[in-house]
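Can you keep this structure in mind? I'll have questions shortly.
Not every chain of the complex is shown here; the ones you see sit where they belong.
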Amino acid sequence: MKFGIVVNEGPYQHQASDSAYLFTKAAIENGHEVWRVFFYHDGVNNASKLTEPPQDDRHIVNRWSKLAEEHKVDLVVCVAAALRRGIKDENLAQGFRISGLGQLVESGIKCDRLVTFGD
Amino acid sequence: MLHIVNKSPLTSNTLESCLNTATGGDILLIEVGVYAVTRGTAVEAKLRAAMGKFRVHVLMPDLDARGLGDRLVEGVLPVDYAGFVELAASNKTCQSWL
Amino acid sequence: MSEVKKFMFVNRKAPYGTIYALESLEVVLITAAFDQDVSLMFLDDGVYQLKKGQQTKGIETKNFSPAYRALEDYDVEKLYVDKESMDARGLTEEDFLVSVTVLSRAEMGALMDEQDVVLSF
C-alpha cells in the first residue's frame, strides 16, 4: 500500500516528528511504500542541516535523511512555510527538497492513505 | 475510518469532540492521548461508554513511555507501530484530530 | 488530472492564535485548482474562523478572512458548520462571512465517512 505522510511540527519541541518517523519506518518494514513525507508549517524545521542535538539525544534530522537515502522516500518541504521560517537550499539537509503545496495535494491524490502528525 | 487522537482527555476537549462526531470504527490513542485509556481517571466512564460504539486502540510504546503500560482499561486493544500501520492500511481514510 | 478524490478539510482551530486557519485556506485553493472535490468542515473553535468583522490592525497581522468570500470564485461551495460548536460559542449563521450549511455532529460524522482524504487544521 502507498502511504503519504504529513508532518506539521518541528523537531524536539513536539512529539509529532518522532511519531511520523517511527510510523514511516514501521510502514516500510512491513512491506508498504512511503511515497512522500510532506513537511508543513513548523514541520519544515525538520529539514535544517544545522541542527545539532546533545550527544545522548536522537538526531531527528539525520534520521529522516538516512530514511530518504536508504528507502528512496521523497522528503518535501513546503516552500512558503520554509521561507517564513528561514529554511532554504543553503541550510537544507540531505535528502530533502523544497517545493510547493501542490505536492501535498498530489500526495492526497496519488497515495492510498494519507496520515498526518501534528499538534 | 481511523480516528487518531493525540491530546490529553483531561486538559483538552479533542477526544470528546471525536467521540461525539465520529460514527464508529477505529479510534487510536497516541502521544499524550494515551492517558485516556488508563484506569482510574476522571474520563474512564466516558471511555468505557465509547467502547460500545468504537474499537479503541492504544499505541503501547507511547503508553510505556509514560509509565502506564500496566494500567490499561480492559478491552482497549494495544498496538505497536506495525499495528498502527495496519490500522491505517485497513481503513479507507484516516483523520488526525489535531 | 483525471482522478478526482473527495478532500475534506477539518478546521478546528481559532484564527490568528496559530497559523493553521490561514494555511488551510491555501491548501483548499490549491486542491480546488487540482479539480478535486473539496469540502470544508468547521468544528469546535474552527467556527470562529468565519466570524464577520475581524479587524487585525491592532495585532499587526494580515486579516485573511475576506478570502472565505473568495472561495466560491474557485467553485469551493461546500462549507459545513457544526451546530453544537456554533451554539456553544453564542454564534448564529448571521455572524458568518459566507453562507454555510449547518449540520449536527452526527451529520458531520457521516460526511467524514464519505471522504477519500481528510486533512486536519
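Per-chain numbering from 1; labels A, B and C assigned in written order.
Heads up, the rule we're going with is that a residue touches a chain if its C-beta (ideal position, glycine included) is under 8 Å from a C-beta of that chain, and two chains touch if they have at least 3 such contacts.
This one's a predicted model, so the numbers in the text were calculated from it and none came from an experiment.
Asks: One each is shown, so how many of each labelled chain does the full complex really have?
Replies: Tallying all copies in the file yields the formula A x2, B x2, C x2.
We adopt the following convention: only the chains that are shown with their structure count from here on.
Asks: Quick one: report the Å distance separating chain B from chain C, using the average Cα coordinate of each chain.
Replies: 26
Asks: Taking each residue of chain A in turn, which ones touch at least two of the other chains?
Replies: Where chain A meets two or more other chains at a single residue, that happens at 114, 116, 118.
Asks: Quick check: what residues of chain B touch more than one other chain, meaning two or more?
Replies: 93-94, 96, 98
Asks: Would you pull the chain A residues touching chain B in the complex into a rising list?
Replies: Touching chain B from chain A are residues 1, 3, 8, 15-16, 19, 22-23, 25-27, 29-30, 32, 112-119.
Asks: Going by the contact rule set out above, which residues of chain C touch chain B in the complex?
Replies: Contact set of chain C toward chain B: 10, 12, 43-44, 82, 84, 105-106, 108-110, 112-113, 115-118, 120-121.
Asks: For the complex, give me every residue of chain B touching chain C.
Replies: 1, 13, 17, 20-23, 92-98
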